[in-house]
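Before we start, here is the structure in question, set down as structure tokens.
Only one protein chain is missing; all other protein chains are in place.
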Amino acid sequence: MTVRRRTADDKRCGLPEAAGLVADGDVVAIGGGLSHREPMALVRELIRQGRRDLHVVGSAHGIDVDQLIGAEAIGVVEQSYVGFEQDFGLAPAYRRAAGQGAVQLRESCCYTILQQLRAAEYGLPFIPVRGIIGSDVLHLHPEYSEITCPFTGQRLIAVPPLAPDVALIHGLLADQHGNVHVRRPLVLDERFAFASRRVVVTVERLASSQEVSAAGVTIPYFLVDAVVEAPYGAHPTSCYPHYTYDREHIAAWIAAAAGDEGIREYFETYLAPDECHYRDQIGEAALARLRTFDESPERWQELMA
Amino acid sequence: MTVRRRTADDKRCGLPEAAGLVADGDVVAIGGGLSHREPMALVRELIRQGRRDLHVVGSAHGIDVDQLIGAEAIGVVEQSYVGFEQDFGLAPAYRRAAGQGAVQLRESCCYTILQQLRAAEYGLPFIPVRGIIGSDVLHLHPEYSEITCPFTGQRLIAVPPLAPDVALIHGLLADQHGNVHVRRPLVLDERFAFASRRVVVTVERLASSQEVSAAGVTIPYFLVDAVVEAPYGAHPTSCYPHYTYDREHIAAWIAAAAGDEGIREYFETYLAPDECHYRDQIGEAALARLRTFDESPERWQELMA
Amino acid sequence: MNPRFTLDEWMCVELARTIGDGEIVFHGFGSPCAQVAMHVAKRTHAPHMVLIEGATYALDPVPAFLPPTSNDWSLLTGAPHVLRFEELFDLGARGDLDRMFLSGGQIDPYGNTNVSMIGPRDRPKVKLGGGGGGCNLSATVGALTIWTTRHGSGRTLVQRCDFITDMGHRTPAGSRTELGFPGGGPEAMITDLGAFDFPEGRARLTRLYPDVDVEAVRGATGFELEVADRVQTMTPPTEAELRTVREVDPTGVRRSEFGSADLARAYTLHGEVAVA
Partner (left out) sequence: MNPRFTLDEWMCVELARTIGDGEIVFHGFGSPCAQVAMHVAKRTHAPHMVLIEGATYALDPVPAFLPPTSNDWSLLTGAPHVLRFEELFDLGARGDLDRMFLSGGQIDPYGNTNVSMIGPRDRPKVKLGGGGGGCNLSATVGALTIWTTRHGSGRTLVQRCDFITDMGHRTPAGSRTELGFPGGGPEAMITDLGAFDFPEGRARLTRLYPDVDVEAVRGATGFELEVADRVQTMTPPTEAELRTVREVDPTGVRRSEFGSADLARAYTLHGEVAVA
């Protein structure tokens, strides 16, 4: 009798090994969203390892997808949004790659992706969706199909299940078995974990099972393939209640990403060879500063200025 | 501009008024399950008020449905199970009513009901299900339809949305706005609350919004129509962490329900005129004893002997 | 309190006034004006409104300030509960969301919006961020409030969107009724030039800021402008509304939606243009 990976006793491993569970061409679900708790340490490691042709799926994202596009790691973008909101506006690498036809645009809708993940989670070969039929998003997805409701005669869009090859998630705590604690907002993290074929998790801190259980298990161990302790693993996005987002660093990315040369320099400065180097480059003081957000609303505003 | 019931500031009311939100003939979703956290105070009040022709839907239940059947309040049973497990076996009133054709049997499956509730929750006119096609349960449901998957050509069963007219739920805490705290196992309580047209809640104790929020909101206020403070509102089923199930009382029901006469006597003894009377009949000492379950596993076993 | 106020403040108040008391309302991420409007409505005329934050899905939070990003913990402050992603979208899909706010890089006369791309689909001239959940939500939400701060640019209100992300009242695929959409579609549109309703499913100018006239609106609008019989001047914010805008958004995140010329547009509480 064999013990499957997901029921193994100890899922702990290093970041390179964990990122190694993502193959070129994989459909990759990236956890978190916008400026919040994106698995940036894994994103950086994928860039270090030179991953190619990834098909990213998910809801509203920002620097994670933009950096992967900047590193030419992405072939297909099936997100509902990629950008920096009113904060910094359009995602520069994404915009440029889209304009050059360097990435395939399969823009989707948060709810369509949710329903496709649910179809995978429920083991259904399709699930009906109502809204898409009025949107040009429909025309970016030849894989959808029209279907008629057997009860109402209504025209609906049938969407196929979406079971990502791998989900990348950054949590707060995990035990060695792979039980993971994450706090709300979870965005699609839970659905990604339940629908994906492999689940790779980084956490701010490894902890005892007792501690993770007391904090609350968000993703149970039997879904998880690998856990990595990666402090500041979401930087420059936020990982509350530990640190807020690093707006200054995001601004630096936006500036760098204005051209290929800037992107190359950014990656040269920050990425190689590993996360220790990355944290050194950001600087202990800068990282510590991000943890002071909770002193007062004024302090928080100051950090975001 | 009108303030809808569900966004009103104060949802508190008495048990009679709350039960009054259930009409004859309604599709009723009963929370909890088996011997755990069933909304028995509401069940008793529906019996007191002489409700008729209810169509009950849900997963595995016990004394709640059996008592409602004993009171001739139910017309259609669409549950996945009604009984007392190995503990006391078949549900006596249910078995008798079924044999006499006094209730319509629309036995269902936990998962089918879940998917139908989800269809209602997702606003879908149907949702496909895989398993039913191999079961005679299919033949109890002329409202289901067969459908072909547009992607795989697979035959599936399309089930319609199930939006109960009213959900009856017993929780631990609620504030006056209707935020409700319940602990796992939740059975279908969450799905009932989200899918039903009306949500009526009893709780062990009304509390401040701060306390409910700190404990965790399971059902947000905007779904809830009425909250009632009903201590021991789940008795004789359990309401952990407060009290375990009253096996002795359940045994008394099982004995009474062997015939119509016994049922009449049981209702006469325990029901009228209100819950104060019910609690008096059970007795303060007997109720207090049920709260001693956590002294030791041995004590717990003793209470269940 | 400074009784002189600016366009960004007035627009937020106008948006707030489209919300009815007791409505369940959601703004998308990256939508500061809508976000400010919702918090203002909740703290003024719509205390029974159910306010769902745009990316945290926090229920009725009372944030001390608005951060420049929508998925920030500061937006959970005071919330008794945080909905799941799923719960928000399901609420919308089943028709239990009463109102949502939508904007667009392009908006056509039927209230269709484009937040996806300008130019051809394979190599867009400008790849916009994308529609988030709007593509489905717009079909089923009770009513839509549309807004733009770029009407004056002349490039936003167009005859035809290069790409329809979120459906308004009618697209080449058909009307809402024909497509079986239960949601009511665009009910109001507030821009930097004026306010519109959609009496026949097509935008109609009904009100103007005091420093704008119909011709200016016509000049900035890429489709044939329909105008109500009596175009009125907008009612200026009350003191309470204005105070609340400033209290909700002390750092002026709303201003990031406006160009500098529009930010300079200032008014008095009597609804007169204020001199700088």
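For clarity, chains are labelled A, B and C in written order, and residue numbers in each chain start from 1.
Note that a contact is a pair of C-beta atoms (placed from the backbone, for glycine too) under 8 Å apart; a residue touches a chain by one contact, two chains touch by 3 or more.
Quantities reported herein were computed from a predicted structural model and do not represent experimental measurements.
With respect to the full assembly, the chain omitted from this view is in touch with A, B.
In the complete complex, the residue from B:P16, B:P185 or B:G259 that touches the missing chain is B:P185.
Among B:T7, B:S35 or B:T202, the one in contact with the hidden chain is B:S35. Checked against the hidden chain, the listed residues B:R12, B:R52, B:R130 or B:R289 yield one contact partner: B:R130.
When the full complex is taken into account, the listed residue touching the unshown chain is A:G123, out of A:P16, A:G50 or A:G123.
Of B:R95, B:R205 or B:R291, it is B:R95 that touches the chain left out of the display.
Listed by residue number, the positions of subunit B touching the unshown chain are 33-36, 59-60, 79-87, 90-91, 94-95, 98-101, 105, 107, 109-112, 114, 129-137, 139-140, 154-155, 184-188, 190-191, 238, 240-241, 244-245, 247, 293, 297, 300-301, 304-305. Although one chain is hidden here, its contacts on subunit A can still be listed: residues 1-4, 7-9, 120-124, 175, 179, 194, 209, 212-213, 217, 220-222.
Everything below uses one rule, namely that only the chains that are shown with their structure count from here on.
The chains that touch both subunit A and subunit C are B. Centre-to-centre separation between subunit A and subunit C, using Cα means, comes to 28 Å. Spacing of subunit A relative to subunit B, judged by their CA centroids, is 39 angstrom. Subunit B and subunit C have centres, each the mean of its CA atoms, that are 42 Å apart. Of all residues in subunit A, those that touch two or more other chains are 130, 154.
Residue positions of subunit C touching 2 or more other chains, listed in rising order: 93, 140.
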